[in-house]
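Every protein chain except one is present and positioned as in the full complex.
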Amino acid sequence: MSSIIFRTSAHFVTVLMLVFSVYLLLRGHNNPGGGFIAGLIAVIAFALLMLAETTDYVRDRLIYPPAVFAGSGVLIALLAGLLPLFFGQPFLSGLWWGKIGSPLLFDIGIYLAVIGSVLMVLLNVEEELS
Amino acid sequence: MEFLWCLVVGLMTACGVFLMLERHIVRFLFGMILVSNAINLAIFVAGRLTRGNPPLIASDALLPAAGYANPLPQALILTAIVIGFGLLLFTLLLAYRAIKELGTADMDKMQHAEAE
Partner (left out) sequence: MPNPILKLWLAFCALLPLGIFLLIGASYKPPETLLYWPWIPSLDIPFSLRLDGLSVLFASLISGVGFLVQLYAIAYMKPYKGRAAFHLYLTLFMLAMLGLVLADNLLLLFVFWELTTLTSYLLIGFNHEKEGSRKNALQAMLVTGTGGLAMLAGLIMLGEMAGTYSISTIITQGASLAQQPWFTPSLLLILLGAFTKSAQLPFHFWLPGAMAAPTPVSAYLHSSTMVKAGVYLLARLLPVYGDSSLWFTLLCSAGTFTALWCAIQAYRQTDLKLMLAFSTNVILGQLVMLIGIGSSYAVTAALLLIAAHSFYKAGLFMVVGNIDKATGTREYHELAGLRAVLAISFTAALVTAASKAGLPPSFGFLSKEYLYKAGLEFGWVLSGTMLLANAIMVALALLILIKPFLKPHHPKAAPLKAVEHNQLLWLPPIVLALLSVIVPVALLNWYQGVIIDPAASVMLATPQVKTVKLWEGLNLPLLLSALTLLLGILLYVAYPRLKPRLDQHLSGLTSGPAVYQHLLNAVIKLANWQTRVLQHGHLTQYSLQFFLVLLAFLGTVLGKAFWQIHPLPSIEWDLYYYDVVLAVFLVIAAFVVVKARTLLLAVAALGTIGFLTTMVFLVYSAPDVAKTQLLVETLLVVFIAIVLRHLSAVSSVPRHSTSRRIIHACVAAGIGISITLALWIITAVPMNQEISEFYAQTSVSGGKGRNIVNVILVDFRAFDTLGEAVVVVIAGLAAVAVLAGKRINKLVSETDKEHR
């Protein structure tokens, strides 16, 4: 698995996939894409990195444990839902300021929640089983 | 054309159910995956099938092109796929753990929890 070509290219491909995932996340409201899809692509990007290097390497690059991403994702989505309450609108209604709105924030929350929870399992499985 | 997919869904479900009745826990898990795939398809078929007209709105229009595919089942299935994925992961690791703890993959020998 860890030929030099694979290890070098993996870093490059991971970065590309992460950029692509953010692109899919941001365009998801108008074109195919969105938080789930983007999150899953990001997980696959990290999985590639994990196979090329080690789980500890991935954990270092993440800075925070994956559980933190999962938790803050849910919190961000919740926050996006609570925000309209301050403007006298029901829970989770969309608020828009030009092109940026609370549904986008909500999708970012979903994105982080998916990345965090799946990556958490992936890293733990790899560590436990090898 | 929906009827073809009704048949396919039925056959896939039958295969999945048969696997879920087997003694090998991993085969049970395969059955679960098969059934969850089949049921996602079932929801999709129940919302009617449309060729080549995804529920997207062109940038200069306010409404999707006439005859657009039903977006509601798509949103439901998207959710179902991701939830199903989470639960399958959990089941997979639970099965792994059960095999390691009990030393067998035979479901009929897994009686630790209910031993008197």
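Every chain is named by a letter (A and B) in the order it is written, and numbering of its residues begins at 1.
As a convention for this text, a residue touches a chain if its C-beta (ideal position, glycine included) is under 8 Å from a C-beta of that chain, and two chains touch if they have at least 3 such contacts.
As the structure is a prediction and not an experimental result, all values here were calculated from the model.
Student: List the shown chains that the missing chain touches in the full complex.
Tutor: A, B
Student: Tell me where the left-out chain touches chain B, residue by residue.
Tutor: Interface with the chain not displayed, on the chain B side: 1-24, 26-28, 30, 33-34, 37-38, 40-42, 44-59, 62-64, 68-72, 74-75, 77-79, 81-90, 92-94, 96-97, 99-100, 104-108, 110-111, 114-115.
Student: Considering the whole complex, not just the chains shown, which residues of chain A touch the missing one?
Tutor: For chain A, the residues touching the absent chain are 28-37, 40-41, 43-44, 47, 67, 70-71, 73-74, 77-78, 81, 91-92, 94, 96, 101, 103-104, 106-107, 109-110, 113-114, 116-118, 120-122, 124-126, 128-129.
Just so we're on the same page, only the chains that are shown with their structure count from here on.
Student: Measuring centre to centre with CA averages, how many angstrom lie between chain A and chain B?
Tutor: 23
Student: Please name which positions on chain A make contact with chain B in the complex.
Tutor: Touch residues, chain A against chain B: 30-32, 36, 114, 117-118, 121, 125.
Student: Once bound in the complex, which stretches of chain B touch chain A?
Tutor: The touching residues are 54, 56, 59, 78, 82, 85-86, 89, 93.
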